[in-house]
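The other protein chains are all here in position, but one chain of the complex has been omitted.
Chains: A, B and C, in written order; residue numbering restarts at 1 for each.
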Amino acid sequence: MSLHLPVISIALLLLASFVMPLLRRGARAAALPFTLSVLGAVFTVSLYLIYLVESRGAFSYHVGGWPPPWGVELYIDHLAVYMMMVLSSICLVVMVYGARDLYHEIRAEVMSWYYTLYLLLLASMIGIALTNDLFTLFVFLEISTISACGIISIKKDRECIEASFKYLILSVLGSGCVLLGVAMIYMITGYLNYDFVAQELPQAIAEYPYNILMALSLFIVGFSVKSALFPLHIWLPDAHSSAPSPSSAVLSGLVIKIYAAAILRLLFRVFPAELFEVVPVLDILLFLSVLAVMAGSIFAMVQEDIKRMLAYSSIAQIGFVFMGIGLFGNRALLGGLVHIFNHALMKSMLFLAAGLIIYAAGIRNIRDLRGIGVRMPLTMGAFAIGAFSMVGIPGTNGFISKWHLALGALDLGRPFFVAIILLSSLLNGIYYLPIVINAFFGVKIEPRSEHRDVPGMMLVPVLILAAGVIFFGFYPGPILALLEQAIVL
Amino acid sequence: MKDIVIRTVCRVIVPFVQVYGLYVIFHGHLSPGGGFAGGAILGSSMVLFALSFHLEAGAQKLGHETSSYLESGGGIWYILIGLLGLALGSNFLTNRAAGLGFGLPGQLFSGGMIFLLSLGIGVKVASTMFTLFYNLSEEEGSGGDHQ
Amino acid sequence: MEAVFYNFMPIWTVMFPIFMSMVIFIISRRSEKLRDGLSVATAVVTFFSVAAMYPYLAAGNIIDYTIFDILPGLGVSVRVDILSFSLAIISSFVWMLVAIYSIDYMSHEHGGDRYYPIFIFTLGSCLGIFMAGDFFTLFIFFELMSLISYVLVIHEETREALRAGYKYLIMTIIGGLALFFAIILTFELAGTVSLSQGTLITAAGTLPFLAFLSFLVGFGMKAGMFPLHVWLPDAHPVAPSPASALLSGIMLKTGAYGMLRVLFTVFNIPLVKETGWDMIMLVLAVITILLGSAVALTQEDLKRRLAYSSVGQMGYIILGMALLNETALVGDVFHIFSHALMKSTLFLAAGAIIWKTGLRNINDLQGIGKKMPVTMGAFTIAALAMIGIPPLNGFLSKWTLALGALEAGAPLYVVVLLISSLLNGLYYLPIIIAAFFGGEEEEEGGHHGEGIPFNIQEAAHRMVIPVAILGLACIVFGLMPNNFAFELSLRTASFLINAGMP
Partner (left out) sequence: MEVNPYVAVGILLLMAYVFFYLPAGYIRHVLIVLLVFIIGYALVMTVSEMPTFGAVDTPAHNVVPERYLGRAPEETGAVNVVTAIITDYRAFDTLGEVVVLFVAIVAALSNLKAR
């Protein structure tokens, strides 16, 4: 039975999302507890799956009982359960927050739609993490694209529509690239299953080099657009800053990462290593990631809107994940992967904290945040922890990922990238810390009349995430142990 | 659209279209077609009806509530059938191996899960088309009112 | 049993103030008296906890205990050897006195509720740096102390303070990142960053050189070494005086401590000598000494002058360790003691004056010595010690440093020391002379706008006594060449010369 749990959790999420629109009138109040219990169940399942995979190793699941290459296969390995754990935990915490915040940002009538989209987004991301089949990957990619657009545009203002439209166009372009790539791979190998494709590709290189190259570049472009790797990031600041705060937290924290994890799987499990000797894909990713790290930080420095700043910072941080992929060493990869979780924790926490500030004081502009720390000490305290983690102060989890990335770069004898990491950390410090400083010290502003009290239910998730940032800064052992097995691909 | 010719023709055509849609859905496992195609035919028949008569008339035949019930119902149906495979001790969405396959190939009631899944897909596609059409046209109408 | 007890002593010593800072934070809402008392009590208990480790360490033992591992080969651990102890004991001693001093000083300032918890927390993290068992733990506490002490720097929350604080913060982060780079390089090269493994890097090369440079930047930033000193003269004067005393007297020493560890544990003497990296430090140290002393001359603001003087004095300490021989090291460690005592005396005395008169400009302090004889007396002692007048402790440390320089065959540095002493004299003596012998004519001139109000008296007892104790300590440690501090310095130096091994 426990082997069915991965597919059951996807089915459960889908089922819950189908049921959600049916909850009408009286039953509407049940939507939130229902959503939370489903998310909680999935989170529990993901923890159990980690235990399962740790104890009995990776296993594959044949949906419909058909063995690959005929049927669809889910492959539950360490990376998949890791991603599933990250996704479900952050989603759960963010939803606890969103329960109150959303009423402030979107209309009550569309709340159940929001839950639907949210559950679908989680389901599709888990699907992307678990699947071992190119076409299933594409299908879940579509679901995640549309639902991600949905949770942006659901807010009732014009910016959101524009932003999500931009996102939709580019994201669908990305999906199209991926689809074309999948079709090409299928054409030259005759399989869709990762393992079978990987088996066939080495022979196909000689025969169809341009096709493989084209498929690879389509995948890279497609996934880069979706995960906002540097030159293709232009949709991200608008989309992530205008969305409701819980959406921003999930989008920045999780959605862009899952595509990075997907391309990681494709690169290391599907495409043969010989290909990388001819085509320096990893170097290309590495250069782009360096550009992303620098450009994201520099753009973030000039932002006035706090959520926009956080969004640009995400561009820099996704660069770290890709740097881990591009460096292609065990330790660097470990750093990149652990940064997925670490950044998910801190960025969702920062977005939620920003959301709290917007909720309580109605302020978005960084200049207006002066003195906010005196009024909202816990929120800004959490924000400060997130800021420190972004800079990579030891004792926060941001340090752990930077430590591994830097060591990984040194392992490969490329200290240049350590310099890049440090420089980016410095830039992070330059734009994050003044916010914290201004919030706590300096000019005192008398309380505004519009100041609202922060409900505990919104504050607790932020504090939980902040505690996570500290906890995993001191105790990253379990996560790293899991990932060390995950990178033995 | 108060044209008598259109109305009469549609009144005659729509049942045939719907029957054909159902036929395509039910014979998905025997002949070209299936849930997607049949559902689209079914949905377009209802769209045609609503276009030729009146939006309200269409809504009377198939209300928003019902439509959204069908919408979700199609998906729930699909997943429940998938879970049936689990309940029978096999994998998710397993057909014959779980003992769901019945009937001889070529007969109408054969293929087990396939038949049921096609039905779910058909309902889903039809209601999707219909709902989308309705909401978009209503949106235009209300937009016009404001102006 | 004894070993187990002593293994937990450092943890207790570090964690107790950190824990108490939270208690103080909570208490401070209830009662100000209790808050003040608790802060002093914490500092006193911490001092005695540090002191309690002495018998064990004096017996030649080293406390070395790994608490837990964060990553393989990278954990949180404590290690107390004689060097750690020397720095910890002087820090907690000064801290204790400053805590007593703070009670009255802060009673007129705002934000005491914030000041005391941070003050005590900084004590914990500072001791954490000294008692860290590996560079990672050291780094944690280093960053913790640097970031937390930001709050002390900007305590006044004036525009000036905030600007200085921002500069401080950015420089701290740059230093922290350099340190991070250095630690990561060391880890990469040696596989560990523990302090108890003996020499970590034994071969020269590009990466070891990068590590050395990064360490130099990281710790040099904290120590106010040229050209990374730019934050120091801004940040130290704007802080409240007790905090300035700690920043200048103690926290700068964390950088010196780190450099000592780098020179004698990460690298070793032959390697540094062979590669000529010591020349980098020597040159920078000489520039730091001369620059600090010379710029101090031009400062009108009393605390700013003291801050620049700190830059110069840190130059001595860097010079002492870069000479790489035992005599110089004795002088070096002893100068850490001396400078901690002298500079805290000076800042606390300056604080008392500012607290009483509100005057910061040196030209306005005519005749202050007659009004506040004890405070100015202590100031004078410390200033004379700074110049290096025998028999004060500053003389002893300079003398030993000079001997070390001669032993190293570099009399040039003796000249540098002399020039610097001369400059010290040039900028300290006018203050003293004006304080005791000036001011009559202005007093007769009636109400001078910037002059000292005529009703000024000695500051509150709880402020004067710590100043007096520190001033006396300057004499005591200078009068008796076989004092406790000098003994410690001797043992530390021989310990360090043996590459950090007992």
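Quick note on the criterion: a residue touches a chain if its C-beta (ideal position, glycine included) is under 8 Å from a C-beta of that chain, and two chains touch if they have at least 3 such contacts.
No experiment lies behind these values; they were computed from the predicted model shown.
Within the full complex, the chain left out of the display contacts the shown chains A, B. Set against the missing chain, the residues A:231, A:413 or A:478 yield one that touches it, A:231.
The chain not shown here is touched by just one of A:190, A:362, A:377 or A:413, and that residue is A:190. Considering the complete assembly, chain B touches the hidden chain via residues 28-36, 71-72, 74-75, 78-79, 82, 92-93, 95-96, 101-106, 110-114, 117-118, 120-121, 124-125, 128, 131-132, 135-136, 139. Chain A residues in contact with the hidden partner, per the touch definition given at the top, are 14, 17-18, 21, 63-64, 66, 69-72, 106-107, 109-110, 113-114, 116-117, 120, 123-124, 127, 133, 135-136, 139-140, 142-143, 146-147, 149-150, 153-156, 161, 184, 186-191, 200, 204, 208-211, 213-214, 217, 221, 231-232, 234, 278-280, 283-284, 287-288, 291.
Convention: only the chains that are shown with their structure count from here on.
Of all the chains, the one whose CA centre sits at the greatest distance from that of chain B is C.
Chain B and chain C, compared by their mean Cα positions, are separated by 80 Å. With centres defined as mean CA coordinates, chain C is found 45 Å away from chain A. Each chain gets a centre from the mean of its Cα atoms; for chain A and chain B, those two points are 36 Å apart. Across the complex, chain A meets chain C through its residues 388, 391-395, 400, 402-403, 406-407, 410-411, 415, 418-419, 422, 425-426, 429-430, 433-434, 437, 441-442, 474-477, 480. In the complex of the two chains, the chain A residues touching chain B come out as 4, 7-8, 11, 14-15, 18-22, 24, 61-65. Those residues of chain C that touch chain A in the shared complex are 69-71, 74, 76, 136, 139-140, 143-144, 147, 150-151, 154, 157, 162, 165-166, 169-170, 173-174, 176-178, 180-181, 184-185, 187-188, 207, 210.
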